[in-house]
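Here the complex is missing one protein chain, while the rest keep their positions.
Right after this comes chain A.
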Amino acid sequence: MKAFATLLDRLVLTPSRNGKLKLLADYFRDTPDPDRGYGLAALAGTLDLRNIKPALLRELVLEKLDPVLFQYSYDYVGDLAETMALVWDDGEKDDTTDEEQPRLSEVVAMMNSLGRTEVRAAVRDLLDHLDPSSRFAFLKLATGSLRIGVSARLAKQALSDMSGKDVTEIETLWHGLGPPYEPLFAWLEGRAEKPVLATPAIFHSVMLANPVEEGDLEKLDPEDYAAEWKWDGIRVQMSSYGGTKKLYSRSGDDITGAFPDIVDAINFEGVVDGELLVGGTMRSNSPTRTFSDLQQRLNRKTVTSRMLDDYPAFVRAYDLLFQSDEDIRTRSFFERRELLGEVISKAPHDRFDLSDLVAFSDWQELDRLRVNPPDPVIEGVMIKRKDSPYQAGRLKGPWFKWKRDPYNIDAVMLYAQRGHGRRSSYYSDFTFGVWSETPDGEQLVPVGKAYFGFTDAELEVLDKFVRDNTVERFGPVRAVRAEPDFGFVLEVAFEGINRSTRHKSGVAMRFPRIARLRVDKLPRDADRLSTLTAMVEAREA
């Protein structure tokens, strides 16, 4: 438990990705089985641990501590698990040695074997035998909220760093294995053969594309590539085998329950990759509807029949990973697509269609098609190497996404906040605003926040402006001068824009970043909120 607790303590406060990877890889290398496997599961969200209710924890701590003193402590710390971890010793000095503390695997085994009536005493006893840092780790695990900024993907990357094995290989295996992952570690350390998966009816990590960047395409022969429209829905995977039918999001969340219309229509065995959309399939000759319509169906556990009628869902198929139980991921994109076409042609025509290929002879032609797509729900093109195997993860080279140009506005810097890590001495997080008519006249209203897109040299300029023009401070945040004739204009680029009830301005941008510093412009030249609302309306139209 101690090693895992120490890891958590460091991860919580380490903002840089490389720093996290180093800490994780060291932990996986230095910690014995099966503890590291449970640690991995806890980080990747696959650990199954009996849950403890906060109410029980409160009762336990109040057996030991005066309620008034507990309340003072809780008010100060603000987090129940952390308060518990810190006050548990009360007036005693902690004298737990690292060796005396139970191991993570022992804690998991013990917690999962308890009868309902045994929980209280077992948790009390465990807390007595852990030091404050391990208590915190245990309480976070048992209350089910780790929240330390580590994704499953990052944990897998650390496994790759530690072993030298390719992360896509780890991804391919991942969903077929479970805690404590001993066969996985044995293979990573070269002590055993690669583990073999039992059934294909699980989620398989998806293959992702890289954005096309300056100069990428010139190096590539258009002959080697095929193109498809990039639809603005959500990426999904359908997995069907031996009567089990599942629908997963691209991160592996099981969303079967929310889409009975699709799942019930599955009449094939295998694993299909595609885009979840609402509206009608091309085969049924009805239009594909917008992302905002699709949102009506997202983030729901169940769905009403009214919803099913008003927002019918379908899948536009992109790829085939398994044909029945045969893994065909190593075959070429064209071969897989041919097999996919056969599967989809026999599937219900109102729920499934095949993503069209876009014919093009050179990159200029594809560029023209990308900028003027035939359907408003298309957000660009996908470019796939004809001979590419299906490899989990985001590899540079086989697949690209080439979106329509991002949106651009000129906005005014309103607030700046210091960054983290390498940037902790710089003001590098910027809140920006645009002009809007308010009861108090024309005002700059905040519309978003951006903290990348600029170069190191530009950051020096931005930071200097903030330090020289601060008008007010709120903790780590500074308000800067922003008047019609004095201020800093930023050209902000973003990927998309939606209505938002959460933001005061009523709009929310996707992935805003600072594209250029417009020192040539004055705040009075910046855009107006109406420009942004027009963008939303154009999108919805």
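Miscellaneous remarks
FYI, a residue touches a chain if its C-beta (ideal position, glycine included) is under 8 Å from a C-beta of that chain, and two chains touch if they have at least 3 such contacts; residues count from 1.
Note that contacts and distances are computed from a predicted model.
Its UniProt record calls the unshown chain "mRNA 3-end processing factor", which is the correct pick from "Sugar ABC transporter ATP-binding protein", "V-type ATP synthase subunit K", "Spermidine/putrescine transport system permease protein PotC" or "mRNA 3-end processing factor".
Considering the whole complex, the residue from A:H420, A:R481 or A:K521 that touches the absent chain is A:H420. One of A:T31, A:T83, A:T288 or A:Q391 touches the chain omitted from the figure, and that residue is A:T83.
Although one chain is not drawn, its touching partners on chain A can still be listed: residues 9-10, 12-15, 19, 22-23, 26, 65-66, 68-70, 72-73, 76-79, 82-83, 86-87, 89-94, 132, 136, 418, 420-422, 424-425, 475-476.
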